[in-house]
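One protein chain is absent from this view; the other protein chains keep their places.
Chains: A, B and C, in written order; residue numbering restarts at 1 for each.
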Amino acid sequence: MRELKFSQALNEALHQEMERDEDVFVLGQDVGKMGGDFGVTKGLWKKYGDRRVIDTPLSEAAMLGLSNGAAFTGLRPVVEIMFADFITECFDQIVNNSAKAHYMFSGQLTAPIVLRTANGGGFRAAYHHSQNPEAWLMNIPGITVVAPTTPYEAKGLLISSIRSENPIVFFEHKMLYSTSGEVPEESYELELGKAKVKREGSDVTIIASMKMCEYALQAAEELAKDGISVEVIDPRTLVPFDKETIFDSIAKTNRVVVAYEAPKTGGYGAEIAGMLNDEMFEFLKAPVKRVASKDSPVAFSPKLEDYILPNYNEVLEGIKEVVEY
Amino acid sequence: MRELKFSQALNEALHQEMERDEDVFVLGQDVGKMGGDFGVTKGLWKKYGDRRVIDTPLSEAAMLGLSNGAAFTGLRPVVEIMFADFITECFDQIVNNSAKAHYMFSGQLTAPIVLRTANGGGFRAAYHHSQNPEAWLMNIPGITVVAPTTPYEAKGLLISSIRSENPIVFFEHKMLYSTSGEVPEESYELELGKAKVKREGSDVTIIASMKMCEYALQAAEELAKDGISVEVIDPRTLVPFDKETIFDSIAKTNRVVVAYEAPKTGGYGAEIAGMLNDEMFEFLKAPVKRVASKDSPVAFSPKLEDYILPNYNEVLEGIKEVVEY
Amino acid sequence: MGLEINKLKQMYYDMNLIRRFEEKVDEHSKKGNIPGFIHLSIGQEAAQTGVMHVLTESDYKFPDHRSHGVCLLSGSPKKKVMAEIFAKKTGLCEGKGGSMHIADVEVGNMGNNAIEGSITATGLGTAYASKYRGEDNVTAVFMGDGTCGRGELHESMNMAASLKVPLVYVLVNNGYAISTKAEEAHSFPENLSDRAAGYDIPAEVVDGNDIEEVYNAMNRAVERARNGEGPSMVELLTYRWQGHFSGDPASYRPKDEVQKWKEEKCPIKNLRVKLENEGVASEKLDKLEEDASKEVEDMVEFALESPEPELEDAVKYIYAEPYESMKEGK
Partner (left out) sequence: MGLEINKLKQMYYDMNLIRRFEEKVDEHSKKGNIPGFIHLSIGQEAAQTGVMHVLTESDYKFPDHRSHGVCLLSGSPKKKVMAEIFAKKTGLCEGKGGSMHIADVEVGNMGNNAIEGSITATGLGTAYASKYRGEDNVTAVFMGDGTCGRGELHESMNMAASLKVPLVYVLVNNGYAISTKAEEAHSFPENLSDRAAGYDIPAEVVDGNDIEEVYNAMNRAVERARNGEGPSMVELLTYRWQGHFSGDPASYRPKDEVQKWKEEKCPIKNLRVKLENEGVASEKLDKLEEDASKEVEDMVEFALESPEPELEDAVKYIYAEPYESMKEGK
């Protein structure tokens, strides 16, 4: 099958959805003429013009406000927040408007927005262009958080997100943009709220998404040589979490690692560990191991950044530790 | 000893700190002439005038900006964000400025701000005046989150917070403002980062702060009649978490309940459960039970609100469940 | 431009309706029949009524926290507004929203948001949707003087003007944000709405207690919007008679200031004088007042008698499209 880059897969999803549905439009800084800071919106402006592709000013709050309001009337805005660190600028619109509108007005309207944003470290971009803020979004009932790992998922999940009636924060790890993979040409959806077993195994389960999922698969491959059978699960949707798939896996392996790139304390894996402790207590033969970033901001110096962020080796060692427990 | 209301204890702390240290000033909406929406800043403006007590417009972002900048020069701003739901408006200043400034400029400056804010439900105030956003602040290294339960703690912890070099978010549960308790007249500090064992017990540990801590103490009293010995721990500082005190307790009781008012999934207790699973695995004889809000926004109808928020009975039953596991 | 007598009579009725409504809400809030805190707009009835007489049910309206009157005049079954404030199942949002979160999407009431000012940004989106679809409906967002401090308003104005969307900013300037006077915490040359000029947005300042002035200014703004000429701002100078919320003693205000507004600038009394001068019989006006009172009494009765929401409503509508993995039994 044809290969595409992650960013191209996203781009194709946008092209196909805008073609299919006149109600879909995109907005963001430099998404038009320039085609987006990471090239994800390339060609859209040329094809659809100012009406459906809006180059906005640096006004994250108003961009989300516009998206919410338009979505309330049935339009399907896809808004690009250039870096995930900037969701702090529109956090109110996400928390107090997108997430709650459907509920607080008792179902009278929906807020089908997709907020696309580039997260993650490794880009040597320091504090305000490197964060992994998924945990800030985990305690906000109503929000859906989606995080693809492969180009195939990027396309399918973005299409599903655009078609969903729920407000969605869609993370695009910036170190994945240039990775390649097979992507069907036709339009397709991938189910939201559903995790994917990416490699079957029987000794230990690792739950990891985005860049960490790449590490997990690599580590599984490596450990297979030592006879350790690792099951790799990519949640794909971080909120709400697909318990079923994970519980089935844990019931089999009884050992779990959760790998995520955000600071360890209070991060995404905290909830998974808490949930497993609560609902799978009898099945756990070892503590849920969390491989994550140090509890530190992301420093500029590459040497420090590499030390702060979780790396492949820590994933590998984490799995071993749990297996040997 | 003399009794004060929670709000009066806070007020006394502010009076004493402003008296003691010329660098302390307060700002917020209606904190001046009116003395604050909940009366916490009463009398300050009359005594200290416009210079040290600023009535601001509805500009949460700029209020935090002003606080950060002033703190960088060594002043000690205490900024009131009327309701905790509004920290979404100044989230960037907290996350990307207060929390990181000391680190990213390699220790050249500090950001000793105190952001006081009223959190919590039960006030029939619905979506935007009822939230418990502590979990949004748990994955932001650099921030300290303080949450007093009694008037005594309110005063001592606020004084310590003002004197701390760290940026602090200080939660005041709005249903506690009118509770009373003994408060020394003189100025005193309570150690930040330190939990408090509020009742000793041997069968089960409950970790609970603010309003949930009141329920926990009540439940402990009740269960004592049935011969169940409950240890009650109030974290007082939610971030960073005092592991030592809690671990000592679990090593003894082997059973834990965490009670918090925010939505269960991704809430404060998720991290505690995850941490205990990780670091106290061998000691746990039952899953860490989380008693929390439904995964829902806080509805207006009192009937619905009472159903959504965790109540006394759920705390009681939660403890029993863990004991009987 | 003077308005027709019949229109003014309808407005007179509506203003009385709002006043009676607010009085009853205040009463039942104090009695404990209404939960939560309540922001009343007694004294501001002309601002609400004048604006709402220009807008239609197909226009998008974003009321703010002090907007019961806006909700009442949107075209909804009025008793459902009252029932909502009483937290009843028969309310517009089935009791889930309350005084600060009342929506009725069918008549273009897109709901309030109690984070002040955030609707100025949300309103951008409905206005953009009208333009996107080539429809001629407009969006009106309500905001107070204090709310002008919010950055979101400015982001909104910049984008609204740049995108030329049909949006009207209705600035209800009642002089206070809780205890804080506009001129104490804000800086502006003469009027708060002077700022609109910085975005190339036309603004008008009128006596917000003179219903004809309000109507005409709003009408011009809405016309501009419908004609594709982009956003406008209308600043309505008015005053709230009560405290910030029901129960607030408002001791931050001089008594004679309140007195003066009540005596000289009551929007209802002044319209009554005008109508009487135009020859409308005093009895006719009394009758309108009585009818308004009666209508409000009926609303209260309806609200009091209505049932509370069901417990199962508490977990309904959290996701518009629930996930397979969250379904029962999973």
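Just so we're on the same page, a contact is a pair of C-beta atoms (placed from the backbone, for glycine too) under 8 Å apart; a residue touches a chain by one contact, two chains touch by 3 or more.
Note that the coordinates shown come from a computational prediction; the quantities given were computed from them, not determined experimentally.
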| item | value |
| --- | --- |
| Contact with the hidden chain (one of C:Glu57, C:Asp136, C:Asp194 or C:Asp248) | C:Asp194 |
| Missing-chain contacts mapped onto chain B | 25, 51, 54, 56-57, 59, 61-75, 77, 92-93, 96-97, 101-112, 141-142, 144, 164-166, 191-194, 237, 240-245 |
| For chain A, residues in touch with the removed chain | 29-30, 32-34, 37, 55-59, 61-62, 85-86, 88-89, 123-129, 294-297, 299-304, 307-308 |
| Residues in chain C touching the chain absent from view | 148-155, 157-159, 161-162, 184-189, 194-201 |
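Here is the rule we go by: only the chains that are shown with their structure count from here on.
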| item | value |
| --- | --- |
| Selected interface, B-C versus A-C, where C-beta contact pairs are more numerous | A-C |
| Centroid spacing, where centroids are CA-atom means, of chain A and chain C in whole angstrom | 40 |
| For chain B paired with chain C, centre-to-centre distance based on mean C-alpha positions, whole Å | 35 |
| Where chain C touches two or more other chains, by residue | 93, 96-97, 101, 113, 115, 151, 313, 318 |
| Of all residues in chain A, the ones touching two or more other chains | 92, 96, 103-104, 141-142, 240-241 |
